[in-house]
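All protein chains of the complex are present and in place, except for one that has been dropped.
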Amino acid sequence: MHPVIFNATLEEILNLVGTFAFAESGALLAVRKNYDIVGMAVLALITAIGGGVIRDLIIGAHPPVAFTNANYLWLALLATILTFFAHPLLNRLNVAILVFDAAGLAVFCISGAIKALAYGLGPLPAILLGTLTAIGGGVMRDILAQDPPAVLRSGSELYALPAALGATIIVIIAHFAVNDSLTVGLTAVFVFVLRLLALRYHWRGPRPRRASDTR
Amino acid sequence: MHPVIFNATLEEILNLVGTFAFAESGALLAVRKNYDIVGMAVLALITAIGGGVIRDLIIGAHPPVAFTNANYLWLALLATILTFFAHPLLNRLNVAILVFDAAGLAVFCISGAIKALAYGLGPLPAILLGTLTAIGGGVMRDILAQDPPAVLRSGSELYALPAALGATIIVIIAHFAVNDSLTVGLTAVFVFVLRLLALRYHWRGPRPRRASDTR
Partner (left out) sequence: MHPVIFNATLEEILNLVGTFAFAESGALLAVRKNYDIVGMAVLALITAIGGGVIRDLIIGAHPPVAFTNANYLWLALLATILTFFAHPLLNRLNVAILVFDAAGLAVFCISGAIKALAYGLGPLPAILLGTLTAIGGGVMRDILAQDPPAVLRSGSELYALPAALGATIIVIIAHFAVNDSLTVGLTAVFVFVLRLLALRYHWRGPRPRRASDTR
């Protein structure tokens, strides 16, 4: 495999964007659930750092970056306060939650796959870890808030697939050493747009035939 | 304590069997829940690798084996595709889910306890880790799919106990250095059969007396 040298600044930018976006999705869901400001901060923080913590625990990066770089925590708290005061400006909470969630998904599948490659994981494990990093925070958010997880909902639109595709693209461009900022940025945009299009046009994966007896 | 030398091939066979069985239980539950093929793959993968990842994170084996040996991932994906096409051959989904789950439980309690001993954990922690390895994937599966977890359900049959017994037997036979393939294999069969008998005859643990006031 080629040595994987991604731009460290680029990686941090992706992580900061994803942290803010996921924190917003958590804080806004907390508003919809009528939690108080402490509950908003808890849900924002867990959504924002959850996926990255899973990623770092699995590759053995101790302590996870959210516990070494306090910027991620401040950013999530900032998103909470912003949401506390400004959420009435968003006239559709659920749409806003989905858009921020899609942005987090788009950048974290990339940062997860990049870090997995940097730690020497093979292609398929890197794709899996990218996907887990992308969906981990949202899964924790939905389970804590007692919503059906976005990633597993009968009748829900493509969610894990855009993330897995984004991670796959990163693994491929790293292999061909074309992993510059432009291709990485375009991959993030691709995942983001794909998820939004899936939501807009209700794209779903094929379903197994229903068994006559589903006892 | 005696040095614990288990057969590495045996351990890998146990892990592969457990991975396939848990992946099937996840994929079949996804069919029952009417998820699409992506949801099936997500639930199959998480059920299959969840317990082993918890085990490896706790003992500090980084990255977990599911991320170093891609066979586990391919096997879970194979189980997903197989289930997608072949599930109508199973005329009772729920029974099939329980049987595959019992098989995963039986082999993972053993592989968890073996690995715990190999990493120098004491007897009681090894039993706990074996049990956690066995129940971890199924707990994640049930919580993600919003089912009551099999391990904690009022009125449910013995689930954690067969796993804890299996792990205990492994700790004992390792102590007396009789840990050959035959005894390990018999232990797996014992746990599997015990769980199925518990389901068939509704064996439950003793319950505390109900308080008159359970507020």
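Quick notes on this one:
We just call them A and B in the order they show up, numbering each chain from 1.
Operating definition for what follows: a contact is a pair of C-beta atoms (placed from the backbone, for glycine too) under 8 Å apart; a residue touches a chain by one contact, two chains touch by 3 or more.
Only a predicted model underlies this, so the values are computations on that prediction, with no experimental measurement involved.
Set against the missing chain, the residues A:13, A:143 or A:173 yield one that touches it, A:143.
Touch with the chain omitted from the figure is made, among A:37, A:78 or A:193, by A:37.
The chain not shown here is touched by just one of B:145, B:158 or B:199, and that residue is B:158.
Touch with the hidden chain on the side of chain A covers residues 30-43, 45, 53, 57, 62-64, 66-68, 70, 73-74, 83-85, 87-88, 90-95, 143-146.
Taking the whole complex into account, chain B touches the unshown chain at residues 57-60, 116, 119, 121-122, 124-125, 128-129, 135, 139, 143, 148-149, 151-156, 158-161, 204-215.
Note that only the chains that are shown with their structure count from here on.
Averaged C-alpha coordinates give centres for chain A and chain B that are 28 Å from one another.
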